[in-house]
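With one protein chain withheld, the remaining protein chains of the complex are depicted in position.
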Amino acid sequence: MEIMRVLDDLVCSRRIGGLQAASLRLLQNQAGDRQVATDPVGAPVGKWVFTTTGSAARVAMPDPRVMTDLTICGIIDHWVDEAADAA
Amino acid sequence: MEIMRVLDDLVCSRRIGGLQAASLRLLQNQAGDRQVATDPVGAPVGKWVFTTTGSAARVAMPDPRVMTDLTICGIIDHWVDEAADAA
Amino acid sequence: MEIMRVLDDLVCSRRIGGLQAASLRLLQNQAGDRQVATDPVGAPVGKWVFTTTGSAARVAMPDPRVMTDLTICGIIDHWVDEAADAA
Amino acid sequence: MEIMRVLDDLVCSRRIGGLQAASLRLLQNQAGDRQVATDPVGAPVGKWVFTTTGSAARVAMPDPRVMTDLTICGIIDHWVDEAADAA
Partner (left out) sequence: MEIMRVLDDLVCSRRIGGLQAASLRLLQNQAGDRQVATDPVGAPVGKWVFTTTGSAARVAMPDPRVMTDLTICGIIDHWVDEAADAA
């Protein structure tokens, strides 16, 4: 599961029906790329989260019929930078 | 879901039957790579869109039997560059 | 669906039974990496094609039981470089 | 299956129910990126492990209903650097 940061909500008026009313969030990964994820946990802007991809992204939604390939799974409490230093 | 920009329609006379009559679009991702996507929303050239991959790309089509691994899911209303600056 | 170029046939005497008698092609992607794909359309050497990955690669074969994760889906008629310039 | 190193446990108070009580580990891949994995083998910090992605990550869990896309599959006994030199 990839570690990303919440940048903003995604403003998107025209979208396919398969997304239903799912909340969409604009995320940024560690390489700086921006991606769009469905958010069942209500992650605040600025927080680090971890996300799941593929078919697991649909299973992670309260309704697994929501069409997505990236879902926020949890909010990271604090960023363990000392772990990276020890690597 | 990845954020990409619509470059053009894709001209392709010989293609497999599994694609049926799906509209094909030429997209460019944030790294500058060009990819081909099926388009159920009718995204105009030049617009930013977000796309879904894998088995979700098929579920996102009106007919899930269409053979694709990249489908346009929505058109982004405005590009939130100030969000990137705050990251 | 990724855009690649056909380099050659792949010579391979020992391979698993799941590939059956599928035609194998050596492709090169936009980053210069070489990959192996099953080819149900008979793409000529030197042509640009677009390919599908994952479970869609199997659905794209005439026999979906063929074991593959990359299949050629269509031949691109002409390469729209002016589209990239406009991006 | 990708080769990664165990950095730390992941501290995460708010997470989706689909993860159940699965142990979460912070890993680092060969490119230096950090990822989050479920760990059914109890890999110690500092060890090299190999991981599986996609739907295989769920099958690799004792309970395949656990929502994950990255699972530790085994601990590498010793790192064969001489193999890389011979490449």
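By letter and in written order, the chains are A, B, C and D; residue numbering begins at 1 in each of them.
Quick note on the criterion: a residue touches a chain if its C-beta (ideal position, glycine included) is under 8 Å from a C-beta of that chain, and two chains touch if they have at least 3 such contacts.
A quick note: this is a predicted structure, and the numbers were derived from the prediction, not measured.
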Chain D residues that touch the omitted chain in the full complex: 1-3, 30-31, 40-41, 50, 52-57, 59-60, 73-78, 80, 83-84, 86-87
Residues from chain C at the interface with the omitted partner, ascending: 5, 7-8, 10-16, 18-19, 26, 28, 33-37, 46, 53-55, 57-58, 67-70
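Heads up, the rule we're going with is that only the chains that are shown with their structure count from here on.
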Rounded Å distance, chain A centre to chain C centre (Cα mean): 31
Per-residue multi-chain contacts in chain B, two or more chains: 53-55, 57
